[in-house]
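Only one structure is covered here, and it is reproduced in the block below.
One chain of protein is taken out of this complex; the other chains stay put.
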Amino acid sequence: MSKTSRTLITMPKTASKGEIIEIKAIVQHDMETGFRHTEQGKLIPRDIIRVFTCQYNGAEVFKADFFPAVGANPLLIFTVIATTSGTLQFSWAGDDGYLATNQSQITVT
Amino acid sequence: MCPLYSRVVILVGLQLMLFHATQLSAADPRQSSYQLMSTENKAMQDDPSLNPATFAILDGQSAWQEKLGSSNQACASCHGDAAKSMQGVATRYPQLVDGKLTNLEGRINQCRVEKQKVKLLPYESKELLSLLAYISVQSKGMPIQIMATPATQPYLEAGKRHFNQRIGQLNLSCRQCHEERAGEKLAGIPIPQAHPTAYPIYRLEWQSVGSLQRRLRNCMIGVRAEPYAYGSKELTELELFLMMRANGMPLEAPGVRP
Partner (left out) sequence: MKNQRRQLLKALGIIGLLPLQQAHATPEEAATAINSIIGANTVKEGRVQLELASLIENGNLVTIKVSTDSPMSQSDYVKAIHLVAERNPLPNILSAYFTPQSGTANFTTRIRLADTQRVWAIAQMSDGSFYQTHADTLVTSSACSEGFI
């Protein structure tokens, strides 16, 4: 697996103050479990994303620890309260120095 | 949100409306295997923000713009905006190109070799599949439109022979499961009619995007037959027959299947 890959964030661009918004975060990653074998019987080593974090204007609001049982191209749908305008920062870190980041702006009125 | 991605969403959204509009009449006994999926997997197919094949589309979108070869040509150099130039294309393949029965992968490769002057992409390579996905999604919701002509007739008949031919250690033909027993259960799962409406698909079994030919080879291995090679005459003829058999059914690409 390469050191980074595509990510996709789906969330509203605007919200009213106090509104609970839904965020969909999906990342392109095989999530090799470490339990599969090649046809020759050789074990394919584990290579997964281990941590996902979401920061809202620098403060961590959501985090998830991934284990090998998380499916390929991991999807997370979670919520956040829209408080102030600013940036939501997303990051995925994993085995073999894997790191992917994405961000989304939100305007809160 | 990435502007490229939002374009995909709008495109898919519009074509999804078209998809519902071109539903088959009530009398048509044909059914896409989409109907056999769980609610969750249907949602996975319908929503680009959930569909793992979306990444393949985005890769294809980038590849479309990539200038290659000594002539420094990208697909976009000749074909411009794929949303316009590639609309309907995936509904018409396989077809005869310079007298040879060619599927969409073959057509992409022909362009690469002859026009861009670069090496062809191997079947099932990430690069070829992403271009295939990107081109196919431009026809999402449109009805499959294979033209039956005197020239294609022998290929169609060959494809039909392959469909009816018993093969493999299990000595089964496509027809026996997918025509005669479609809707019945095999290992607890309903047998689909096997219409290639959604290709390329993200198959959960493969955990990746794959082509119709991969799926056909998969089936051949399933009945313990030696599968035809990728890009072979036999597989392309079978593709033609299957697409013809699904004529009029809306294209769902890129699909999700279990």
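Letters A and B mark the chains in the order given here, with residues in each chain numbered from 1 onward.
Throughout what follows, a contact is a pair of C-beta atoms (placed from the backbone, for glycine too) under 8 Å apart; a residue touches a chain by one contact, two chains touch by 3 or more.
Everything numeric here is computed off the predicted structure, so don't read it as measured data.
Engineer: Please identify which of the visible chains the hidden chain touches across the whole complex.
Structural biologist: Contacts of the omitted chain with visible chains: A, B.
Engineer: Can you work out which residue in B:100, B:117, B:166 or B:224 touches the chain that's missing from view?
Structural biologist: The single option touching the absent chain is B:224.
Engineer: Determine and list the chain A residues touching the chain excluded from the picture.
Structural biologist: Listed in rising order, the touching residues are 20-21, 33, 35, 39, 41, 56, 59-81, 83.
Engineer: For chain B, enumerate the residues touching the unshown chain of the complex.
Structural biologist: Against the left-out chain, chain B lists 37-41, 43-44, 52, 186-189, 204-207, 217-219, 221-224, 258.
The definition used in the following text is that only the chains that are shown with their structure count from here on.
Engineer: Which positions of chain B touch chain A when the two form their complex?
Structural biologist: Of all residues in chain B, those touching chain A are 1-2, 5, 49-50, 52, 54-55, 58-59, 207-208.
Engineer: Help me check something: in the complex, which residues belonging to chain A touch chain B?
Structural biologist: So the residues of chain A in touch with chain B come to 5-6, 8-10, 13, 24, 26, 28, 30, 72-73, 75, 104.
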